[in-house]
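Shown here: the complex without one of its protein chains, the others still in place.
For chain A:
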Amino acid sequence: MSLLIKGASVLGAAPTDVYVEGGAIREIGSLSADASADEVVDAAGLVLLPGLVDLHTHLRQPGREDAETVASGAAAAAAGGYTAVLAMANTSPVTDTAEAAVSVWELGREAGLADVFPVGAVTKGLAGEELAELSLMNRSRAGVKVFSDDGRCVSDPRVMRRALEYVKAFGGVISQHSQDPSLAPYGSACCHEGELSGRLGLPSWPGVAEEVIVARDVMLARHTGSRVHVAHASTAGTVEVLRWAKAQAEKDGSWAVTAEVTPHHLLLTTDLLAGYDPTFKVNPPLRPAEDVEALRAALADGTIDAVATDHAPHARQDKEHAFVDAAFGMLGLEEALSVVSTVMVSSGLLDWSGVARVMSTTPARIAGLEGHGRPIAVGEPANLTLADPAATYVVDRDRSLSLSRNNPWHDRKLTGRVVSTFLRGKKTYGE
């Protein structure tokens, strides 16, 4: 099986041809016009990127297969240009054992649309008290390296300290959902604390509830000499703490802090809550424009390392409640590249090689994935994404491959669109 991608602009550079065989890139450069392959893709005007890697996806299987399955989520991932996704552990039952991790990993292999890497829970049952079997999950075939209680914060500093220490044995990383539950109670706190939450009478989620945990965790990472990853950073204050922490970590060299931002926190603002539409209910909540500006700048200058979707599918009935009772979360996989393109590329904050860095190379490095986020070079696995930088379209939530429809981008015009996705040379999405 061979594949020829003709005239693609690799990371936005001058057009070239890419020849793929046996799942790997065999040749790059100007190939003769009649060069033959089993499949030839005309990529004139398209940008070729390394397959995207999502550090933060909720696939809902096991437990809520009506909202998403590993297979439907992987299909949505492929449609979004992703070749690898990390599936969060807050399923039912929780992914807190080697067996649970392996079963998610196998479901991903069966679907064959994207590599699905389970994230292991940090604590048993996400209860925040006892460490889960972190090392057994790591030794399993799933090879878990990223651990998170996402949905919950590892809020007890003693437990967080032990987790950070423990994963040092096998180079693991703790991805923290930073939410001090006494400042922003789980389940109830649902609106950025500010003038609007005051007016709407919605339980407030102050930015400081995130910032105090980020500040604490970087100190714990420094103390333990370990690696902490800040999931879905959402405030300007968090960016300030990260900037300081990264400078320290670089000086010390013995520990590391990384961070991700979601597409929705890069574009949507808290005023969307004025109509009490639960589509826009997400955790952490949408923030004001000042925070959005700070997050964009931090992604551009590397203070924030990666874009991660926090794709959170929900069945219709779980969103059709009063705002405070509705489920948290929004879809994200299929439009992520378009949002980053619209927000970061169109504005000149990032070029396409920057996009490849924040959506593929760096996330793969953070998660310790060896076959993803590789340079587009001869001998490398052909995990590739073709995007049309000029395509402008209006999002239609009914065209989604996800089983859910809680799409915050519905009816919104975006620029830049995934055209096709290849996993080890096999087309997983596109014409």
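The rule we apply is simple: contacts are C-beta pairs under 8 Å (C-beta built on N, C-alpha and C of every residue); 3 or more make two chains touch, one makes a residue touch a chain; residues count from 1.
Following the convention adopted for this analysis, contacts and distances are computed from a predicted model.
Chemist: What protein name does the UniProt record of the undisplayed chain give, "Aspartate carbamoyltransferase", "Septum site-determining protein MinD", "ABC transporter substrate-binding protein" or "Nitrogen fixation protein NifU"?
Modeler: From the choices "Aspartate carbamoyltransferase", "Septum site-determining protein MinD", "ABC transporter substrate-binding protein" or "Nitrogen fixation protein NifU", the unshown chain carries the UniProt name "Aspartate carbamoyltransferase".
Chemist: Which one, A:G194, A:G368 or A:P389, makes contact with the chain that was left out?
Modeler: A:G194
Chemist: With respect to the chain omitted from the figure, which of A:E110, A:D301, A:E320 or A:D396 is a touching residue?
Modeler: Going through A:E110, A:D301, A:E320 or A:D396 one by one, A:E320 is the residue touching the chain not shown.
Chemist: Of the residues A:G22, A:G275 or A:P375, which one touches the chain left out of the display?
Modeler: A:G275
Chemist: Considering the whole complex rather than only what is displayed, give the residues of chain A touching the chain that is not shown.
Modeler: Touch set of chain A with respect to the missing chain: 193-202, 204, 206, 275-278, 316-318, 320-326.
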